[in-house]
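Here the complex is missing one protein chain, while the rest keep their positions.
Residue numbering begins at 1 within each chain, and the chains themselves are lettered A and B in the order written.
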Amino acid sequence: MGVVNELILGFAEAMTWQNLLFAFVGCLLGTVIGVLPGIGPVAGIALLIPLTLNLDPAGSIIMLCAIFYGTTYGGTITSVLLNTPGEAASAITAIDGYQMTKMGRAGVALTIAAFGSFIGGSIATVGLVLAAKPLGSLGLLIGPPEFFALVVVGISLLVALAGRSMVRALISGALGLLISMVGIDPVMGAPRFTFSMERLLDGVSFVAVIVGVFGLSEILSYRPGKKPVSVHAPGFRSLLPTRQDWKRSTPSFARGTGIGFAMGLIPGMTGSVSSLLSYGAEKKFSKHRAELGHGAIEGVAGPETANNAHANGALIPLFTLGIPASPTIAVLMGAFLQQGLTPGPTLFAEHGTLAWTIIASLFIGNVLLLVLNVPLVGLWTSILRVPYPILAGLILMFMVVGAYTINFSVFDVFVMIIFGLVGVGLRHLDIPLAPMVLTLVLGPLMERSLRESLDISHGSFIIFAERPITMVLLVLALLIIVSPLLKLRKPAALAVDDPES
Amino acid sequence: MKKLISALTVGALSLAATGCSSASGTQSADSFPENGKSIELVVAFSPGGPVDTAARLIQPVLEKELGTNVEVVNKPGAGGQIGYTAIANAKPDGYTIGSVGSPSIVVIPLDESRGAAFSREDLQPLARQVVDPLVIAVQPDSPYSTLKDLLEASKAKPGEINATTTGQMGGEHFAIAQINESTGAAFSPVHFSEGASQASTAFLGKHVGVLVGNVSEVVDLTKQGKAKVLGIMDSKRSDILPEVPTFSEQGYEVISATARGYAAPAGLPDAVAKKLEDAMQAAIENEEVIEKMDNLGLTTSFQNSQEYGEFWAKQEEDYKAVLPLVQAK
Partner (left out) sequence: MEGESTERSSVSGRRSIAAGQAVIAMVGLYSLVASIELGLWSAMGPGAGFFPAVLGAVLALLAFVWFVQERAGIHRSESGDPLDHAHVWAVVISLLVLAAALPFLGFQLVVFAFLMYHLGLRAGIGWIKSAVISLGGSVGVFYLFTSVLHVSLPVSSLLPLNMIGL
C-alpha cells in the first residue's frame, strides 16, 4: 500500500464529524491560548491534556495538535493589534504588523498572516508525509537498544536548549530527570522517593508538574502595573488584501516556508528562531526591504509563514524518530505517552491507521485555521479587553480543574501548587525551564529502554556496540553534546529573550 | 512545607472517605438498596480502559436489577492500589462496590514494599466476569513447533531464551516463573513496563524470541500469521483459539490467567450480599453485555462469589509459591 493510499485512509478517518469537531475545537482553543497573555503554549497544552484523556487516542491527539499550531496563529493577533506578542514566535511580527495597524491595515496583515500560516503549515505537512514512510518502515528494526539510543539523542538536545549558562541548563535537566524517577521503578519494582505515599507510586503527574512550573508560576510572577489596553477589531472589508499585497507576499511565503521547515527539523530550534531568521531574510532579499519596519507586508508574511512551517515541520522528528525538538513538542509527546502511544518509528508499525489519521488531520487543521481565524478576529480581540484579574482568576480555576481531572484527586492539585512555587524559584534563579520538560518526558523512557536492552542481553553492555543503528545514534548524540565546543549551537543573539528556551 | 501538605492531603482523603461512608446511616438488610440512594461502583483504573468499559457495560443492567442509581467512579493510580484501598476501606453496607482484576488485586497486598493498606481478607468477592488466559507464542519461522521443543531448548540453554512480560511482577512475569518452576525450563523475562503493545512490537521485530501474553492480545497476530501460539495456560482450550492445545494436554501443569470481576468490602450483611450477587449475575450474563464484551475480544466467564473466591485463593497460592522468584534480588 502506497503512501497516497494510506493518507487517503487517514483522511477518511479524520473526516468523521467527531474528528473534525476535535480539530475545530483544538484550533479554537489554541488560538485562545495564543491570544491570552500569561499562558504560553507549553502550559496551555499541558492544561488541556486531562480534558482529552477521555477521548479516543485519535481524537485526543488531533485536538492537541490543532491546539499546538493554533497557538502560533493566536500569538500573531496580539502582535499585530496590540504590539504585544501573545507568544514568542510572533514577536518579530509586531514590528511591521503593528505599523500596519496604525495605518489602518490591520485586517490585511491578519489575513496575510493566516494565509502564510496555511501555506507554511501545509507544505511542512507534505514534508511529514514524505518522510514518514521511509523512516516509519524502520519501525520494527527499532528494538529497545535502538530506542535507548534515540532517547539519548533526545536528551543530548539539552545542550541545544541551553540559554546563557550551560550549568543552569544541566541543573534544570537533572531536576526534570529526578522528578521523573519518582514512583515504582521499572527495574526492580521498588518504590522510589514516594515518601510512603500511595499516590506517588505512579510517579508525579507530568501534567500537574508542567501546569505548575509553566502556568501557575507565570501567574505568580505577574507584576501589576500594565495599563488596560484599548483595541479595535478591524472591519470585515478591511480584511481583504489588494492584488499588490498578494504579489509582494508571495516570495515571502516561499522564503518563510523554506526557513521554517528547515529549522523545524533541527532539534533545539524554537519557532522564534525561525521567525527571526525569516525576518532577516526579508531584510536581505526582499525588493521592498527599505519599507521593512514601516509597515511592510513582507515583515508579516515571512515570519508568520516561517513559524507555522516550523511548528508543523517540528512534528517530523517527533512522529518519525520520537525526538521532541522543543519544549512544546515534549509536552505533546507526553500526551501521546499518556494515551499509550509511543511516538517514533514504532508508531507507524503499531498504530499505522492512527498515525495517518493524525497526519491527515494536520492538513484539515490548517484549512480550519484559515477559515476560522479571518472572520473571528473580532472575537479574539474582545478577549483582550477582559481585565487581567478576571482572566487570571479563570485561568487559575481551569488549572485546578485540569490538575484535578488527571486522576480525579486533589492530590494533583497540591502537586501543581508545589511546582508552581518551584517554577517561581527557578525563574528567580534564572534557571531555564525548557530542559526540565524535555527530561521529564524522556527520563522514564530512557531508564525503561536501558533496562529492556539489558534484559535482552542478560546484563551485557556490549549489546549497544553490536547493533549498527544504535552505534550511529550514540555517536550522533556525542556529536551534539560536543557541538558547543565546535561552536555549532544556536547563536547567542537568538537565544536571548526566548521564553520557550 | 511538603510534609505539611502531605499531612493535609492524607487528612483530607481519609476524612473524605469517612465522610462518604458515614453518610449512609443505618439500614436493615431487607430495605437494601434504600430508595434514591445510589451505589458507587469504584473502578481502580482510568476511564476508557478495559476494566472501566466492562463496568460501564454492566452498570445499566445493575441499575435495573437493584432499582437504584449505580455510579461508576474512577479512582485510578498505582496500578489499581488506590482504588482497591478505597473499596477495601469503605463501609461494608453494599453502597460501595468495585471492580477488581487479578493479578493486581492478589499481588499488591503480597508485595510488602508497596505498603498496601488492605489485605485479601478485606474484600469479599461478588462475581467474576472475564477470564483471559495467558499463552506462549513464538515467531512463525521459529525452529520450535511444539511447546515441548521450546521448553527443552530452554532447558538446554538455561537463561538464553528471552520471553516478554508487561512488567516486573505482572501476570506474564508470574506465568514465566510458574513455567520455569514446574517444567524446569529457564526463560529470561524481558520486562516491557509500558504495556502489551510494546512487548508485541519487540516480538515482531524479533528483538525477543518468545511472547507471553493474553489470548485477547495474540488473536490478531495469529490471524495475520505473525505469531505461532504453542500453548494456552488454562484448564480448557479457548473458544477464540480452538486449535491451540493447553499446557496440561502437553503434560505441563501451568494455569495462569488475567481475570476480572467485582468485589465489595468484607463484612456485608448476608442479605445485602445476596442481592448484589444476584444482580451481578444477571448483569454479567445479560446477552447484550456478553455480545459487547465479545466485540472487545473478552470472553465472558461468569463465576459466582463462592467460585470466584476459590479461584482467587488458588491464584494467591500459585503466586505466593513463585513470589520469591519474581521479586528482584
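Just so it is clear, contacts are C-beta pairs under 8 Å (C-beta built on N, C-alpha and C of every residue); 3 or more make two chains touch, one makes a residue touch a chain.
Every value quoted in this text rests on a predicted model; they were computed, and no experiment measured them.
When the full complex is taken into account, the listed residue touching the unshown chain is A:167, out of A:103, A:167 or A:371. The chain omitted from view is touched by exactly one of A:135, A:220, A:254 or A:367, namely A:220.
Only one residue in the set A:142, A:413 or A:442 touches the chain that does not appear here, and it is A:413. Along chain A, the points of touch with the absent chain fall at residues 51, 54, 164-168, 170-171, 174-175, 177-178, 181, 185, 187-188, 190, 192-193, 216, 219-224, 387, 389-390, 392-394, 396-397, 400-401, 404-405, 408, 410, 413-414, 417, 420-421, 424-425, 427-431, 447, 450-451, 454-455, 458-459, 461.
Heads up, the rule we're going with is that only the chains that are shown with their structure count from here on.
If you average the Cα atoms of chain A and of chain B, the two centres end up 38 Å apart.
Looking at the complex, you find that chain B touches chain A at residues 1-2, 5-6, 8-10, 12-13, 46-48, 73-79, 81-82, 85, 111, 113-115, 117, 159-160, 162, 167-169, 188-195, 197-198, 200-202, 204-208, 327-328. Every residue of chain A that touches chain B in the complex is listed here, in rising order: 53-54, 56, 139-144, 184, 186-191, 195-199, 201-202, 340, 342, 346, 349-350, 407-411, 414, 417-418, 448, 451-452, 455-456, 458.
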